[in-house]
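Missing here: one protein chain of the complex. Every other protein chain is in place.
Coming up: chain A.
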Amino acid sequence: MQPTRALLGMRFRKLRLTTKDVNKGFYKGTGTGAMGRHTKYGGYIIEWDRVRTYVCPDLKDFKLTPFVTKNVKPTYGQYETKLGPKDPALYLAKWKAENGLD
């Protein structure tokens, strides 16, 4: 007996976790979540407030594309503080500069 080829060249922890690698009760799922509940008779009731709804905004006259021209060099931010763009003071200052309405 020898281990599968996948295990020979690779470390086990690097492999994808499956139900065979762990004990009972492991639920892998797909990360999608439920959209209803099971009944005790084996049926399934869809709860419509749990069903995902995707709202696409009006894309008319929207000029941006997923791409930026390669003629523009990619820019990276220059921030004085260590927190950088996550600095709350910066956020507040910007909010005040925009008249603090919202």
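In this section, contacts are C-beta pairs under 8 Å (C-beta built on N, C-alpha and C of every residue); 3 or more make two chains touch, one makes a residue touch a chain; residues count from 1.
Everything that follows uses one rule, which is that contacts and distances are computed from a predicted model.
For the chain that is left out, the UniProt protein name among "peptide chain release factor N(5)-glutamine methyltransferase", "Cullin family profile domain-containing protein", "Exosome complex component RRP46" or "Large ribosomal subunit protein uL29m" is "Large ribosomal subunit protein uL29m".
Checked against the full complex, the one of A:Gly9, A:Gly29 or A:Gly100 touching the unshown chain is A:Gly100. Residue A:Lys70 is the one among A:Arg5, A:Lys20, A:Lys40 or A:Lys70 that touches the chain not shown.
The hidden chain makes contact, of the residues A:Arg37, A:Arg50 or A:Lys86, with A:Lys86. One chain of the complex is left out; on chain A, the residues touching it are 56-59, 62, 64-70, 74-77, 85-92, 95-96, 99-101.
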